[in-house]
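Just one protein chain is left out here, and the rest sit where they should.
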Amino acid sequence: MKLNLTVHPRFRIGILPMILLALMGIAFVIAMIRYTYGIGPITDLSNSYPWGFWISFDLFTGVAISSGGFLMAGTVYILRIKEFQPLLRPSVLTAFLGYIMVAVALLVDLGHPERIWYMMIHMNGTSVLLEIGICVMSYLTVLAIEFAPVVFEGIKWQKFAHLIHKFIMPFVILGVVLSTLHQSSLGSLLLIQPTKLHPLWWTPFLPIMFFTSAITIGLGMIILESSLSSRYFQRGLEVHLLEKLAKVIPIVLAVYAFLKFGELAWAGELGYLFTSGVMSVLFWAEILIGVVTPFILFSIKKVRQSANGLLTGAVILLLGMILNRFNVSWFAVKHPDPLFYLPSFMSNVHYFPTLPEVLVSVGIFSAGIMAFGLVAKYLPVFENEEHSHETVVTPTPAIGD
Amino acid sequence: MTNTISRRDFLKLGGAATAMLAVGQMLPPMVAKAARETGQINAAGDGFISSMCEMCVWRCGLVAKIKDGRVVKLEGNPEHPHSRGNLCPRGQSGLMNTYDPDRVLTPLIRVGKRGEGLFRKASWEEALDLVASKMMEIKQKYGPEAMVFSSTHNLSQPLFENLLYAFGSPNYGTQRSLCFNAMIVSNLMTYGMEEPARIYDDKLAYILLTGRNLMEAISTSETSDLSHAIDRGAKVVYLDPRFTKTAAKASEWLPIKPGTDLAFHLALLNVIIAENLYNQTFVTNSTVGFDQLAKEVSKYTPDWAAQQTGIPAETISRIAHEFAAAAPHALAHNGWRTSNFINSFHTERAIAILNALVGNWNVTMTDAAGEESGTLGSPTQPPFPRVSALRLDGVPWKYPVVPLKIGVFQEMRDNIVKGDPYQAHGWFISRQNPIMSIPDRAKTLEAFAKMDFIVTIDIILNDTAWFSDVVLPEASYLERYDPLVPIGNRIFIRQPVIEPQGEAKSALWIYKQLGERLGLGDFFQYKDEEDYLRQQLAPLGFSLEEIKAKGFVETAEPAHASEAAEPNWNTPSGKVELYSDTLAKVGFPGVPTWLEPPQPAEGQYYLLTGKVAQSTQFGTQNNQLLHKYSDEPRLWMNAKSASENGLADGDWVEVTSEVGKVHSLLNVTQAIRPDCVYLTPGYGHLSKGLKTAYGIGVSDSALHVTYTDPISGGQALSQTFVSVKKA
Partner (left out) sequence: MIEIKHKAYLFDATRCIDCRACMVACSVENSIPMDKTRIWVAGVGVKGEFPNLDRATMVYHCMHCEHPDCMSACPVGAYHKRDDGPVIYNPDVCIGCRYCMNACPFGVPHFDYDKGIIAGAFIDKCTFCPQRVDNGLEPACVATCPTDALEYGEREDMIKAAHARIAAHPERYIDHVYGEFENGGTSYLILSHVPFSELGLPAIPEKPVNEVSEKVMEMTIPFAIGWGAVLTAITAGVAIYDKKKESQKPAELDEKVEAPK
């Protein structure tokens, strides 16, 4: 594929890019205010609620929806199911951008963003957050390597692209390992809150829950992002491929549901399913939207084979699973309120994100979408569109060559 | 959920600059020269210096930690019997009084209208000359009695008194009639001493507290004593219309109807006498007037008292039995701020007599060693001039049994307004905030308006200073010497732990300077503060350096009579007077007698006042550290009454009394009787010179109506009735 150097007119005058740019600008200004005056003035975060929307959305959701990258890398490189080749690059790109967004958001959330690298020199081995930090940083590097061939091809440095292809396998394996670790560790992050996280969610198996659900999220994301980009870039949709992915989803969801309810039963906490008021409602909402509905939809062949069906199913699945991420990291977390009756620095035991807080996330997200658009536009992310989608053009895995 | 105290964010002090300040980081280093000379602090300016707290009149011993020439921390001095190593919250925050950014650090002369708060800085020379010339002018025009002097008890008071008596004025205003006149006068009438000491020993088994809120109106060592007695299992019965923090620690809280403590105690006497529960030996050997007493109290049965107090007769009777059974290891606390109703004198008499009847003397109470001790030396001085003018406060012509040194402050204020029997023209105030502490603030301001000249000695621009013509800045208690204090066989020193800031000077210096300008130099025969202390120590043979280094010196003999000695009942009969002839002679009942207190009309409430642990009177609300940990002052009202009035927690309410009206936030609580409301004293300052305190809360003094107990002269501070409605 040739690098197309003419700027597509849609990007010049497009209303969407303008909006995205504006949102990014707003987020930038808010971030500057935050760096100058602190986190307090622009957020509702407090000593009672140290983590809020940024963590639930940017970190928990952001990482989860980036899981398509390792799934496709694993599928194509490790399992050598080459027909998924067309989905590889977009997924890796989504993941790459997704993780960059996570990192940027964390730099806004961290009290000392300039010290982020301290994680590499002052390591505390018992800290789940350290593991996540290291994994995410390393995985970003891996993703960069996985995505590099696309860039090199784009700028016609085929030799480098080849070189990377030659040594890609260790990185792919490393990427899958890192992803497995930190996708599950996001769940482990909450293990330290057994007294704060509602028992419907807190379980020693949180990491496994997270990993399992991350797989469904990754698959859902691939479907969503293929569907959307096919619409936006007006290219063909790989329905037959997506159908195969969609077929896997009910299986993973079944496993997930089995784990979730099995654990509750095992821990003797089934009672909470109906006795926890709002928490019960949130739990069931998450299950109905994120598990039951997509399970049914993706079990139906007709749905799987229709572009709209796939998109609908994926959106519902993702909504439910994102609700799960919000539940575990925010809605179902109860911070201690030591019944203060003194003028108290801990005056805020409730939390609701402020507009600026949300706008920062929106801005970063916009940047991600913008970047995806630009990259997809100028680099060979969607390969061989001129070919029929039967054509599989795939780099040779290093091993086995 | 709590409903007594509101949630509130910590004070955000002004701009970002002040919000960052922490104690001791605000002013340039100040080296305590004297302390450095005696080696108490090293060359780097670090060290520890013993001195005394002055955040309240209890005057605990403290040890100040000095770092780089600044006070950075105060600790309780373990060697001092009032602190025993602890300090209360006010004591802990004392350095913030010294480092208060609102300190007055130069003499100020008023330039605007009174109360406008416009002053110019002046030199001491100019200010002192002005004060002296104004005082002389008044003296020449109207006589020395036209100058009134007032001050609240403090260590330099003897020199203050020198100034006033030498000047020739009889008009001496003290805080006491707003505080403990009923207790003092009743003790004088019963035991011939102002306040017997209380003994909290291991055997103390029963304590009856009548509105003595020791857990909030803190006296460090006594608060600690009470707490430890409770730990050991002593029973504490506490009478208060409010569920105070003391009530919470008491074994039994009796939410008595205000003003009826007298009925309760009369009934205790009734039971104890009727059922022969008293200590016959003690009564026979050491008291007079038992028969008169028995006759009078025979009327006051528990059934009768139950009607008055709202406390069941069985409870009253049971407590009488318990108290008598526990005696002599029982103590009926004689209270402190006992100025609640016009019958408070009789209440206090009944308490004093209760202790006597069951024979507690020398077991739970004993002869008190005063702070004034004969063993210390003092500069020589001539006798005071004879004063023939009547006192404006009616002592003794209207209040025959009230001691001269105590007086009736609110009456003085009233007579200033009336100009009766003569008009006063000048007011000299030291370490006192009468605008806030005397009831009926509007009237006090009226009295101020009558004055040609007002001078106030203070450390901050309190309300009284704000309305003065000249403000003289005293060095704070951490910056100055004061006369020595003997306690038992120890003598304690207050000494500067840092140099005075700005131009601030000690009272010893100020009084001497003024005395000299008024031609009264003979009454101030000391070179400087250290010289004064040396003269005090001379007869004991101690050096100043010795006492400075250790914070105290120990004399061989206790300054006071030992326990074994005969009690020193300085009454006309030489015994404990259950019946007082002195009282009878001036036309008052010789034994405690029921006196019906007035009651609020329908729809009105008793307005109660009472201390909180985080402030002292009217002078510490500007202390940022105390402010930080204080509750927001609001009007307390019982939940039942609030709902009857359609009022909710957090509402703004209008509180109206006969003399004033304020708008306050409402605190709906269970912790008060439904017929009472309560305000924390010390808020609602008028002075904008108090940047932390100004604008916070309301003043109960603006509501208080002036009623004076005719015997003791005590102001009846709970005898104000208010109506409350939504503002």
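The chains carry the letters A and B, assigned in the order they are written, with residues numbered from 1 in each.
The criterion applied here is as follows: contacts are C-beta pairs under 8 Å (C-beta built on N, C-alpha and C of every residue); 3 or more make two chains touch, one makes a residue touch a chain.
All of these numbers come straight from a predicted model, not from anything done at the bench.
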May I ask which residue of B:F167, B:Y206 or B:W253 touches the chain that does not appear here?
B:W253
Of the residues listed, B:N162, B:T210 or B:T223, which one is in contact with the missing chain?
B:T223
Identify the residue among B:T38, B:N86 or B:T656 that touches the chain left out of the display.
B:N86
Answer key for A:M169, A:L228, A:A267 or A:A307 versus the chain not shown reads A:M169
So which bits of chain A touch the chain we can't see?
1, 34-41, 43, 45-48, 50-51, 74, 77-80, 109-116, 118-119, 122-131, 133, 149, 153, 158, 161-162, 165, 169, 172-174, 176-177, 180-181, 185, 188-189, 191-196, 204, 207, 335-342, 344-346, 383-384, 392-397, 399-400
Had the left-out chain been drawn, it would touch chain B at residues 1-5, 9-13, 18-25, 72-76, 85-89, 91-93, 95-96, 215-216, 218, 220, 223-224, 227-228, 231, 233, 243, 245-249, 253, 255, 613-614, 624-626, 628-629, 638-640, 669-674
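The rule is short, and it goes like this: only the chains that are shown with their structure count from here on.
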Distance-wise, how many Å sit between the C-alpha centres of chain A and chain B, to the nearest whole number?
68
